[in-house]
Each structure stands twice: as C-alpha cells, then as structure tokens.
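All protein chains of the complex are present and in place, except for one that has been dropped.
Let's look at chain A:
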Amino acid sequence: MSPWRRRLLFGIPLALAAAGGEAFYVILRRMQSNDYDPHALPSQLIGKRPPAFSLSGAGGMQGFANTDLAAPPKPMLVNWFASWCVPCREEAPMLAKLAASGLTIWGIAYEDDAQALAQFLTQNGNPYQRLAADADGTTAINWGVYGVPETYFIDKAGIVRWRYAGALTDEVVATQLNPLLAKYS
C-alpha cells in the first residue's frame, strides 16, 4: 500500500467525522442561543389567508372571523394562547411591550375556560384589541396550530407572512419580527 493511499484511507474518514462533529456543534450552539428549534414546523399558512372561521368573543371582548383579517389597516399579530399554558405566561410581558409600541395584537384563547381566562388576563395583563375563544380547538386544527403559544404575522393584504411557535423573546422580536414589520409596514 502506497503511503499516499494510506494517508487517504485515514484522512477521508477523519475529515468526514470532523465535518459531522462541526455540524452538530453548530446545531447545538444555535439551539442554545434560541436561534434554531429542531421541533419547529413550517406553517402551511405562509403566503395564504387564514382558513374560514368565526369565533365569539372572550373575556368581555369582541371576537373575530377570518373576514375581519382580510385587510387590516396595518400589519398585525394573531396570538394563540391559553391560561393553562406556562410559556404563555412568560410571553405576556413581551406582548405587552409590543402592544404598547402600537402593534395591533388579536388573541385567540385555545381550549380555555372563561373563568381561568379572566384570571389570566388580570394577572398577566391584556395586550389584545380583540379576543376570541376557540373552545373546542377546531379552528386551531384548521390553522395547523400544534401547541400554544403560536404567533402569526398578517400583512395589510391579509396574507400570513410568518408563524412563530413558542414564546416570543427579545431575540425573536429583534431578528425575525422587526425585519418583517419594516418590510410590510
């Protein structure tokens, strides 16, 4: 066996293993910095309008239907949440901050109980301009919601441009939401 071939036989598998290790390292680093979630799924609603629905109000607020989302005066968020959802509690301050900055947020309470919802809103604040109840989760299934919280960005043409599954953080707002707002405002 020539020394050249010996070197290749040793070097190629080593290089492949090193490349694999580097890839794992990058993935783990990005997972740690909340930049990448391997469980996140692409939403099927991106580039489309939300499917037909009509939900009654919750927490003493006005509900809404898909037709109300057809042409919002400015880009807005639809936030799916529930009083029984722990990450939703963590997300509440961020939603409050976004609402205070003038962003329109409509909420949909997913499989929630009226009393628990009222308590949640008292404790965590109410960032929503409209709030609907999806008591049996049917509308959620039609939207492709697979957990709460989930946040959808809807542009002025009523098209869904972005879906984020999980609690909104400073980083998500800075790296994902703010560029969208700049682009679609």
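As a working rule, a contact is a pair of C-beta atoms (placed from the backbone, for glycine too) under 8 Å apart; a residue touches a chain by one contact, two chains touch by 3 or more; residues count from 1.
In this text, contacts and distances are computed from a predicted model.
Asks: Refer to UniProt and select, among "Indolepyruvate ferredoxin oxidoreductase subunit alpha", "2Fe-2S iron-sulfur cluster binding domain-containing protein", "Cytochrome c-type biogenesis protein" or "ABC transporter permease", the name of the complex member that is left out.
Replies: The chain we cannot see is, by its UniProt record, "Cytochrome c-type biogenesis protein".
Asks: Where the complex has a chain not shown, which of A:Gly57, A:Pro72, A:Pro87 or A:Gly147 is the residue touching it?
Replies: A:Gly147
Asks: Thinking of the whole complex, not just what is shown, which of A:Gly20, A:Gly60 or A:Gly137 touches the missing chain?
Replies: A:Gly137
Asks: So which bits of chain A touch the chain we can't see?
Replies: Per the touch rule, chain A residues meeting the hidden chain are 5, 39, 41-44, 111, 137, 141-144, 146-147.
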